[in-house]
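Let me begin by presenting the structure, written as structure tokens, before commenting on it.
All protein chains of the complex are present and in place, except for one that has been dropped.
Let's turn to chain A:
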Amino acid sequence: MSILVFIEISEGEIKKTSLEAISYASNIESGVTAIAFGEASEENLKVAGKAGASKVLHVSDDKYNEANIQAYASAIAKAAESEGAETIVLANSSLGDPVAARLSIKMGASLASNVVAAPDTSNGFVVKRSIYTGKAFANVDLTEGKRIIGIKKNAATIKEDGGDPSIETFSPDENADDFKVKVLSQEKASGDVLLPEAEIVVSGGRGLKGPENWGMIEELAKTLGAATACSKPVSDMDWRPHHEHVGQTGIKVAPSLYIAVGISGAIQHLAGVNASKCIVVINKDEEAPFFKAADYGIVGDAFEVVPKLTEAIKAING
């Protein structure tokens, strides 16, 4: 019996969240097979072995270079059948979630996403899910024989002590109906660090007074190797693009460090960042509600504090 893990490739490399999914799966059972789509070198695919996969199925046909929800779900279902895999693990993402949904119907499987802990198999197959946008958890029993688990970012520690996996080309049966959606173009943010993947996020709010003041946010982010983000009013006013908007209806992030500058901390904003490991709040209003959710806080003028913070970080980095 094996567990199959759907791994996502970005710029030819396995995404960090997918390595987390492999490590999560290898804690359930030792026979982990990963399935990857699109352009990736054998060397890069072998990284899955370190995280705990013993085999990687590679769907390398050019047709699969575009992330196609239906075609990926069909191929994964086929791979699960040929591998005898009854459990599929994947990382929650804008691709992983819809793929998981289709797959669960194809396989007749139970499904849980936003899973944050290893399953408890002492009585059934119980996973802990994040619900109410991080305000609570639900312990849910996946009652079908087959199951699909979507894991939340940072819910598993990436293993690095695994071995050398075999890499096999996998050719799923193609169904013309799976290729009815045409991808016309893609537009990716030009920043070095993508927000959903970032370990550190520096985020600005209305307190920055205008888009012309974002230079200091970008400078701090650059110094930390961080992504930049913003609150909803900021993207609504077009100071920053929508894909930087963090919150209940924007991107939800779970970095190790989230630095909020000039953001008061409306509950809708907190819903997008409450999975962060450490939150720093810089705000001149000492009554800002965000301080209650923060680990560290500074009451002060962002225009004075942020440049000083950037300099202090540069100093320790030498």
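Operating definition for what follows: contacts are C-beta pairs under 8 Å (C-beta built on N, C-alpha and C of every residue); 3 or more make two chains touch, one makes a residue touch a chain; residues count from 1.
Rule of thumb we're sticking to: contacts and distances are computed from a predicted model.
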item	value
Missing subunit (named according to UniProt) among the choices "Trehalose transport system permease protein SugB", "Protein HflK", "Acyl dehydratase" or "Electron transfer flavoprotein subunit beta"	"Electron transfer flavoprotein subunit beta"
Candidate in contact with the missing chain, chosen from A:A118, A:V140 or A:I158	A:V140
Residue among A:A53, A:L257 or A:V273 touching the omitted chain	A:L257
Of A:D177, A:E212 or A:E287, the one touching the omitted chain in the full complex	A:D177
Interface with the undisplayed chain - residues on chain A	10, 15, 67, 69-70, 73, 92-95, 97-102, 104-106, 109-114, 124, 126, 128-144, 177, 180-189, 191, 194-197, 200, 224, 242-243, 248-250, 256-257, 267-268, 271, 277-278, 280-281, 291-301, 304-305, 308-309, 312-313, 315-316
